[in-house]
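One protein chain is absent from this view; the other protein chains keep their places.
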Amino acid sequence: MRLVYPLLVSALLFSIGVYGVLARRNAILVLMSVELMLNAVNLNLVAFDVWLGDGLRAGQVFALYIITIAAAEIGLGLAIILLVFRNRQTSDVDALRELGEYEHDRLVEEAAEAEQAIPRQAVREQAAAQ
Amino acid sequence: MRAYAGLLPAIPFLAAAVGLLFGPRFPRLVAPLAVYATGAALVLSLPIWWLARDGVVVETTRELTPTGAFPITVGTRVDGLAAVVAVMVCAVALAVQVYSTQYLHGDRRYSSYAALVSLFTAAMLTVVLSGDLIVLLIGWEVMGICSYFLIGHYWEQDWVQGAAVKAFVMTKLGDVPFLFGIFVLAADAGSFRIGDVLETAQTGQLEHATLATLLLLGGVVGKSAQFPLHSWLPDAMAGPTPISALIHAATMVAAGMYLVARLYPAFAVATATLAVLGVIAAITMVGSAVAAFAQDDIKRVLAYSTVSQLAYMGGALAVGAVGASMFHLLTHGAFKALLFLCAGAVIHVVGTNSLRALGGLRAAMPITFVTMTLGLAALVGIPPLAGFFSKEAILTAAEHVMAGEPAVEGAPLPAAWVGGLVLVAGLVTVVLTTAYCTRLWLMTFLGSRRAGVVAAVAEESGVAQPSADESAITGSQPAHTGSPAVGAAHDPPPAMSWTLVALAVPTVLLGFFGLSAILLPKWLPGGEAGAGHPALVPGLVTSLISVGAIAAIGWYVYRRWAADPVADLADAFLGRYRAVVEDGFGIDRLYNRLFVRPTYALAHAIQRTDDDVVDASVRGSGTGARALGAVLRRVQTGNVQTYLTGILVGALVVGLSVAAAAR
Partner (left out) sequence: MTGVEVLFLLLGAVAVGAALLVVSSRNLVHAALWLVVTLGALAGCYLLLTAELVAWVQVLIYVGAVVVLLLFGLMLTRAPIGYSAEFTSGNRWMAAGVAGATAGVLVTVVGQAFGDAYVDVHAGVAGSSGAIGSAIFRYWVLPFEALSVLLLAALVGAIVLSRGGAASPGTDGTGIDGTGIDGSVTGSLAADQAGRVGDGAREGER
């Protein structure tokens, strides 16, 4: 089999993964796209390993390890996304802008509006406590 | 002895230095230091003057350091003219110093005043005696700065500051061409020494005589307050009256005419310059005499009168009568100083300058009355006072030139029309001088006191200056707040009144010394060397015309005054033109429009350019940096995907470049 085929598939998968990482708004979909990229890399490694006939099987072993790490990473990534969702009630990546240059002013404004929201919350909490 | 003439400026200079440094600490020593130093200078000048009668020019020169192409030497050139003018300067300075001890008694700045007067004396003596043009220029400029300081003695008031600055700026404006004139002379003569310049001129090798002398004339016009740089002198009356007497009557303003006389061989070659000088003199003579008639301030009348009399000297120089011109300089120094000091006495005692507030002081101030009458008579030219002789000498010379003969034997012969112009202008000015002097005399001393209008005068006098100039400043001292109430006038204290008497003596007698060639004319420059010194005798025709005119006009003015003693004669004669004439024919307003306002506009434009262009560029660099930073900050959107995009694009570009480079 021509080596070019797996390499082509891998290249296309990688590019599609890049698109997904950059364009998707839901954080979980971004993770999925990252998985795509990792898989493309795996395919590349396996194809080269088989082509070279490596005695140490470095390519395939590396691919196995990548699968392992990807699993660990997905677990932690999802935990983080869950936390973010808990705090923000959203998993929209576009909403996570604290490091933006003009975010501080926007957040101060929002916190000032939140000031009005808190007394309502306090009333509700007291009503719930009684 | 004459080789030590360099001491003459040195003594007052030392007194000035000591006075400026230590005066405030030892206030009781200030007056003696000033008076005795000037007295010592006078005593030293007398033997020098006596020795100079032999007509030999004694020069000392010393080169202190090499100064490049043309050496600048330090030294004196003592000829007869220099010696006699030096005596006059020292005498008037001494009189002024003595007078000031009383006039400025209790003034808190008296020590610096006295020191500056000594410095001025030293500078004037430098101009008179210097043998080198650059050293003369130094003295010239030091005189200018002393004049500025002394005019601004009462600098707390704005108009005084303005007057001082105006005087300084206008004279300096004339000094720029003056400087270049010196350069041209030196370039032609190959040296700055006056002796070398005169020798070059006399041997006819002065190539650019006309150019040089025209440039020098700029400085003369500025310093001697001739048209068009004359309007600083009336405003300079803001200074204390002794200063007006010393600087702006007898000495500094005369320095311009003195310079022309000193360098006369150069001027004699440049007939065009002499013609220009004649025209300027004629215009100035008549114009300032008319303006003097309309003034309300007694000092301004005398200031315009000074301008007019200086024009007489200029006119004499223009027709080639150097001796007559210098004779007039000497007599004018005597009687004008006298007049100013008398005016100062009136102001000191009465407390106001304004003629509208004077009157009837004859009985109360007899000494002042007599001396001022003598001074005014000399100014008008009534025989046998000094002014008559000197003025007639000038008019006679002009008459000779008009007739086609040189003014004196061996003098240069200018065009006949110059003589005619000077003669006519001179006679007209005699008439005008009589008019304003009579007005001044009548309104100050005769009649009765116009005391009731003092308050109104103080309010409404905004034309030139407030009526009581000094009393506003030294208000706490009793010297100048002589109450303007009726009956408070009296003769001034002895230091002042004896000075008046001392100055009255040459006013009366000096004229006779010109009559014989063996007297005063021995010191004055005559025609060519060896042609003998001509006697300064009044010519018959001009004398008759002058005396007749004086008598007629004097009588006429008296009659008009007697009809209404309280009214101001200027209103009667000039009617509705009085305001324009009193304002100096609007010259100052013209200068304001022509020069002052454009200069202000230029200054504002430059300031705005500095603010909006230069500063804005500097500020703009900061603003630009901030703007650039703001633009760059927009990259920080906080969106992770944007950052990732950037990273990937960058990686792609790097990869592509590497691939392309490897190819």
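Lettered A and B in written order, each chain numbered from 1.
Following the convention adopted for this analysis, a contact is a pair of C-beta atoms (placed from the backbone, for glycine too) under 8 Å apart; a residue touches a chain by one contact, two chains touch by 3 or more.
Predicted, not measured: the structure shown is a model, and the values here were computed from it.
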item	value
Residue touching the undisplayed chain, where the options are B:60, B:202 or B:645	B:645
Subunit B, residues in touch with the chain not shown (by the definition above)	639, 641-642, 645, 648-649, 652, 655-656, 659
Sites on subunit A contacted by the missing partner chain, in the whole complex	1-9, 11-29, 31-33, 35-36, 39, 42-43, 46-47, 49-51, 53, 56-58, 60-61, 63-65, 67-76, 78-83, 85-89, 91-92, 94, 98, 104, 107-108, 110-112, 114-115, 117-122
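Simple rule for what comes next: only the chains that are shown with their structure count from here on.
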item	value
Centre distance in Å when subunit A and subunit B are each reduced to the mean of their C-alpha atoms	94
For the subunit A and subunit B complex, residues of the former touching the latter	18, 21-23, 30, 93-94, 96-103
Interfacial residue positions of subunit B with respect to subunit A in the complex	633-641, 644-645, 648
